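One protein chain is absent from this view; the other protein chains keep their places.
Which chain is which? They are A and B, in the order written, and residues in each are numbered from 1.
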Amino acid sequence: MTTAGSQSDAAVQFTRPLRLTFRDDLSSTLLSWLVKSFLFVVTFCSVAAVLLIFVFVIRQAAPFFAESRVSPLERLTEFFTSRRWFPEHQAHPEYGILAIIAGSFYVTITSLLIAVPTGLLAAVFLSDIASFRTRQICKPLIEILAAIPSVAYGVFAVMVVAPWLQKNIGFPTGTNALNASLILSVMAMPTIISVAEDALSAVGREIREASYALGATRAETMLRIVIPAAHSGILAAVILGMMRAVGETMVVWMASGNATQIPSPWWDLSQSVRTMTATIAGELGEVPQGTTHFHSLFAIGLVLLIFTFCLNLLSEHFIMQMKKPKR
Amino acid sequence: MLLSSDKIQKKQQLLRPNMERLSSQTADRQPGPIRLADPNRKPELQQTIRPERVIIRSKDFSFYYGSKIGVEKITMDIEAGSVTAIIGPSGCGKSTFLRCINRMNDLIPNTRAEGLLAVGGQNVYDKNTNLVNLRQQVGMVFQKPNPFAKSIYDNVAYGPRLQGIRRRSELDAIVEQCLRDAALWEEVKDDLSKSALALSGGQQQRLCIARTLANKPKIILMDEPCSALDPLATARIEDLIAALKGTYTIVIVTHNMQQAARVSDRTAFFCLGKLIEYGRTDVLFTNPAKKETEDYITGRFG
Partner (left out) sequence: MTLWRQIKNTLFTALCSGSVLFLAATLMIFLLPMLWKGSKAVFFRKTVEFDKMQKELFKRGHAEDLERRTAQTNQARQEALALLEHFSRGIDTALLSREVRSAYQQLGRHLRYLEVSDDEYARLREQAKDIRDAFLQALETTDKAEAESLLDTVDAQQTNPRFQNSPFEVVFSLSKQYRQILQEIDLSRRPEYAAELDIVKTEMRNLFGPLPGESIPPLPQDRFGATRWDVAQRHLQYLIYQTKWVPSGKDDKRLIPKQIRRDDPEEGIFGKTELAPLFSMVEQNLAAMLQPRPTIYWRYFLDDSTAGHYFGGVGPEVLGTLLLTVLSMCFAVPLGVLSAAYLVEYAAGGITTRIIRTCINTLAGVPSIVYGLFGLAFFVLLAGNPSILSASMTLALLVLPVIIRASEEAIRAVPQSYKEASLALGAGKFRTFLTVTLPAAGPGILTGIILSLSRAAGETAPILFAGAVALGPIPDIGLHLKWLFQPTRALSYGCYDITVGDRLAMQVPHNQFGMVMTLILLVLLLNLAAVLLRWRMSKKLQGL
């Protein structure tokens, strides 16, 4: 046992210096700077990846527009206004993707027509109607729906849906725009539901309570108060669902029938269409590298990339709006 | 020139109250322990703290969260080896002040400190403060027990390992000693490898104290350590504080006035970010100088 005096001395005395020595200061500053810059470089990889994707797709698409035989303007005009896509033709290859873009829009819009109302209603159910337990059951269900690989959906479309459509509805072919749209809508729904549910939940409880306190029913509260208040988040959900549908490859490749045509009459979904993604997936494997056809497929990819990039910026804008407090 | 050197001297005196003591320390000097709570001592002798016993000095210290005031113009000295309680209504800045002492408020963005807050003569908000050494020697026990999701052993050994102690035998000794000091050893000695999260709330808090002790701190800051505990566990923590007194300087923030009265030598009363009154616990509770203090301790507000 030490004496009481030295005990109290020990209590005052600090064993390690509280003042930073120059060496410690330098080394710790240097170290933290190093760590920070290392992490920054690592994080910057994502930015680099985006840049690289753009650069390489543009680099491979550029020869298509800058070919010597035709002027770039002519190329561009043909590319976006012609319906005729015959890149394989020996003497007069034609590169018009209007019908292909139309095909993409056909399946995307039709799938959204199914997915948005259903997804929105499901989001309302999850955010406002379901009990905690029900939600616990429904969430993994939707996650599974989102997790199933697109190629598995594609197999389902070809092996189950297509024969069913042919046999029971009497379509001439089972692989058509409707088949692809149906499957795409199922695939886009999980995205729409989860984003829309976030948006609905972000509208606070107070605003709902205020509506209920005024004697509104749940339907009125949701339709007139909550959904309008959450409109930006819901728009973001629709856009993200649209991105999923536009960018989806395997399902449309397998289920849409791959015929380069704009259906006529325009509402006839039982006809086959071909989308941008399916065109790339189906043809790139067979073209020799460096041909105009090869570069034209990258040009389609570029169109797709720019389109989804714009949609992405738009969705980010809406999500930012959603997160901003509205006061 | 003369003026500036004078200033420096003054500053040094202000910053290093115990320098003088350290230099004049001799073998024959035996002031004896200062037992502030000792009822036999005459009150007037214990009102002020001798400069060489001051371990934390705060002079006109203010702390701001952005434009909001956390604490303002706090001036108080804390004596080494004593237990100091800080009481006050919620939001009065008592936790803010405590967390400034080991600069835990750094985690909050947009904060600003003014004035002097010195620990062992080093202004903690100085640029040249060695934060790692400061925090090692100024331990902290938080409001909610927050053991890491590791084993009991690893929780206690975390600090020593940071300091580079790797030898198993050495670590074993430290872990046992600290758990004994924290009065937890008997309860957990058989399964040190159990997850710390499996302990009860009171045990977890004592584990947090043991974890702090393992760093061999000089000062232990306790931020309402018993607010999440039941009365029995609270009593055990209070016993522990009493046992640690003398060896460690303890600053405890508490909501509970009885607790402050039971465990502390001195008490500071904060209100709305200001230090209202600071003095010996028995005096403050029996004969407060300020009206606000009286109102608070008699339960008229807070």
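Assume a contact is a pair of C-beta atoms (placed from the backbone, for glycine too) under 8 Å apart; a residue touches a chain by one contact, two chains touch by 3 or more.
It should be emphasised that the depicted structure is a prediction, and the values quoted were computed from it without experimental measurement.
Although it is not drawn, the missing chain touches A, B when the whole complex is taken into account. Within the set A:97, A:126, A:237 or A:269, the residue that contacts the chain not displayed is A:126. Among A:20, A:101, A:165 or A:189, only A:189 touches the chain left out of the display.
Screening A:20, A:142 or A:177 against the full complex identifies A:142 as the residue touching the chain left out.
Taking the whole complex into account, subunit A touches the unshown chain at residues 28, 31-32, 35-36, 39-40, 42-47, 49-50, 52-53, 56-57, 59-60, 117-119, 121-122, 124-126, 129-130, 138, 140-145, 147-156, 158-160, 186, 189, 217-220, 222-223, 240, 243, 246-250, 253-254, 277, 280-281, 284-285, 289, 297-298, 301, 304-305, 308-309, 311-313, 315-316. Within subunit B, the residues in touch with the undisplayed chain are 102, 104, 107, 132-137, 139-140, 142, 144, 146-150, 158-159, 162-163, 197-198, 208, 211-212, 215.
Following the convention adopted for this analysis, only the chains that are shown with their structure count from here on.
Interface residues of subunit A, counted against subunit B in their complex, comprise 3-5, 7-21, 24-25, 28. Interface residues of subunit B, counted against subunit A in their complex, comprise 18, 21-22, 25, 29-34, 52-53, 55, 80-81, 119-122, 124, 128-130, 132-134, 136-137, 216, 218, 246-249.
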